[in-house]
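The complex appears here without one of its protein chains, the remainder shown in place.
Letters A and B name the chains as they come in the text, with residue numbers starting at 1 for each one.
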Amino acid sequence: MLLSELAGKLGLELTGEDREFSGLNTLEAASESEVSFLANPRYTHFLDSTRACAVIVAAEHAGRVPRALISANPYLDFARASALFVRRQGDCSGVSPLAVVHPSAEIGRGTGVHPYACIGAGSRIGENCLIFPGVYVGEDCLVGDNCILYPNSVLLAGVSLGDDCVLHSGAVIGTDGFGFAIMGGQMRKIPQIGSVCLEKGVDVGANTCIDRATLGATRIGADSKLDNLVQIGHNVSMGEQCLIISQVGIAGSTKVGDRVTMAGQAGISGHINIGDDVTIGPKSGVPKDIPAGTKGSGSPFMEGRTFLRTATIIPKLPEIYRRMQQLEKEVEALRNELAQAQGPDGGAD
Amino acid sequence: MLLSELAGKLGLELTGEDREFSGLNTLEAASESEVSFLANPRYTHFLDSTRACAVIVAAEHAGRVPRALISANPYLDFARASALFVRRQGDCSGVSPLAVVHPSAEIGRGTGVHPYACIGAGSRIGENCLIFPGVYVGEDCLVGDNCILYPNSVLLAGVSLGDDCVLHSGAVIGTDGFGFAIMGGQMRKIPQIGSVCLEKGVDVGANTCIDRATLGATRIGADSKLDNLVQIGHNVSMGEQCLIISQVGIAGSTKVGDRVTMAGQAGISGHINIGDDVTIGPKSGVPKDIPAGTKGSGSPFMEGRTFLRTATIIPKLPEIYRRMQQLEKEVEALRNELAQAQGPDGGAD
Partner (left out) sequence: MLLSELAGKLGLELTGEDREFSGLNTLEAASESEVSFLANPRYTHFLDSTRACAVIVAAEHAGRVPRALISANPYLDFARASALFVRRQGDCSGVSPLAVVHPSAEIGRGTGVHPYACIGAGSRIGENCLIFPGVYVGEDCLVGDNCILYPNSVLLAGVSLGDDCVLHSGAVIGTDGFGFAIMGGQMRKIPQIGSVCLEKGVDVGANTCIDRATLGATRIGADSKLDNLVQIGHNVSMGEQCLIISQVGIAGSTKVGDRVTMAGQAGISGHINIGDDVTIGPKSGVPKDIPAGTKGSGSPFMEGRTFLRTATIIPKLPEIYRRMQQLEKEVEALRNELAQAQGPDGGAD
């Protein structure tokens, strides 16, 4: 593709001489036949050393590179450029004779079902979906249009997915919630008779687990995105446009608002409420409700400024302890000195 | 079903007029055709607003709802009621011609083996088991009666399961323990020649991993329940009736007693002993032995009361640091004042 073609497709101004390029790469790794971009200011210094033939940049940086694609939002325009180079995989038309589709299941037009996928009785798969090998869809599931179920992802019975959902490999939706109780010395299973409902545009990361509700449904709101190895407990209800990073765990019955971000390895207790627009930092431990709009981190979770100050002080704890012991000695010495200065009658008159 | 039938099956007293109902749901979500229950006091206020046609409640609350099923243990009776509404999935009789079962493997009566499951040489599967698609059972495994192996769960060679075990989707039992050592600058693998033994009634959550022992066996005691995404290292030995919540990790060779509860994301070091009836809070980091009966939390793990107090103080650390600096200034000022008050000869006579 020519740089001028790319500029045309993205509606950007190209500075410098036109030429062919072969793909996209980072500033650091790009070869002379690749285009790059600058979105994170931390990488600005790479502008001087990059071999990229052109860079998608804000106007202020355009003069630092031989050829620039000037953008008001370089990250967005890089994303749009990338979309032109996405590798399609697993293309497949129709239902493979090596797939097992129950006679009562319905498969929409344009949907491809690979070998070794299984679709259970009563399930309905929408149009233009892609069902990879090793996928299991249990009984009475609903899958919307344009969904992708990557290899070995699993929908247990009765789960429903809106349009445009993506399940990455090994994702498991609708496994029984963890409901056990020791009653009278006996371990008893609490039956999990609810389901799971993913709204439109939800992505579920590789090996992420979303549990079936005890009653009712576990819900993930439209356009929420879950990264890999995340655990969503039974009866969690999550709003729209949330970003849940890898290895986060959300315990049962917790309610999460819209546009909530949870960074990696955060853990959220059960039966609590996380308001809209909350941002939770990495490794946070959240034991109770968080009001809307709060940004914070830590275990226990603290508002952001408190967390940052606390994080600075924790490594000083040994020093603090020593200084406190020193203070105790000094106060003791002062008390003795003062008593002595006041003489035997203690200045108490 | 009629409310009176449900009351009869559970042996509970029904107050109010009989009527039909369609299922169970939470107090908050129940429609007028559904029955609900109250077990967690935090939800008592929903009694006033629920639309449920009847509620399983303790006698003290029976007057607050139009129809009550009076129970000495509402949670238990809800569980018993739920069992009447459990969705059966994956029913299957006999061995699918699309499954690969080695001629030397034995499959018990009443056991269903779905398409695309593989059962290795020398393995024996008990009676009335259900083996879903994509399950892999390696060579020389033993699986007891009434076990359920959900889609894409994996037993590597030589693993044994007691009766009534459940493996949820993507669970992996018997993968090599993580045994590597850099010796003389070379990375060497320590062969893992042991196995894994799950006793009767063990549940293993989705995508949970239990490693093969280096020597001997990794053991999980009867009726212990593991949630999703849990990691059990090689040669761990766990007692009976343990509850291990999601994303917990237990490192190699650690011994865990009976009736131990570990909450989400707790991490347990290797080569230590956790006594009977220990409860470990969420996100705990346990570096050393815990005596029987201890309840606690934190990283490092602390006894419960200490943990709670500590958790209150951590967000005050910035304030504590400031107050300590203030104290140091004041003590310094006092020392100076006292020296001045005592005059040049220092009151040392």
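We take it that a residue touches a chain if its C-beta (ideal position, glycine included) is under 8 Å from a C-beta of that chain, and two chains touch if they have at least 3 such contacts.
Remember, predicted model here, so these are calculated numbers, not experimental data.
Only one residue from A:53, A:142, A:245 or A:302 touches the chain missing from this view: A:245. The omitted chain makes contact with just one of the residues B:81, B:125, B:156 or B:243: B:156.
For the options A:121, A:272 or A:327, the residue in contact with the chain missing from this view is A:327. Interface residues of chain B facing the missing partner chain: 100, 116, 118, 120, 134, 136, 138-139, 152, 154, 156-158, 170, 172, 175-176, 178-183, 187-193, 207, 209, 211, 214-216, 229, 231, 233, 235, 247, 249, 251, 265, 267, 269, 271, 285, 287, 298-300, 302, 306, 309-310, 313-314, 316, 320, 323-324, 327, 330-331, 334, 337-338, 340-341. Residues of chain A that touch the chain left out of the display are 23-26, 29, 40, 42, 73, 75-76, 78-79, 82-83, 85-87, 89-90, 98, 114-116, 132-134, 150-152, 168-170, 201, 203, 205-207, 223, 225, 227-229, 241, 243, 245-247, 259, 264-265, 282-283, 299, 311, 314-315, 317-318, 320-321, 324, 327-328, 331, 334-335, 338, 341-342, 347.
The definition used in the following text is that only the chains that are shown with their structure count from here on.
Here the CA centre of chain A is 23 Å from the CA centre of chain B.
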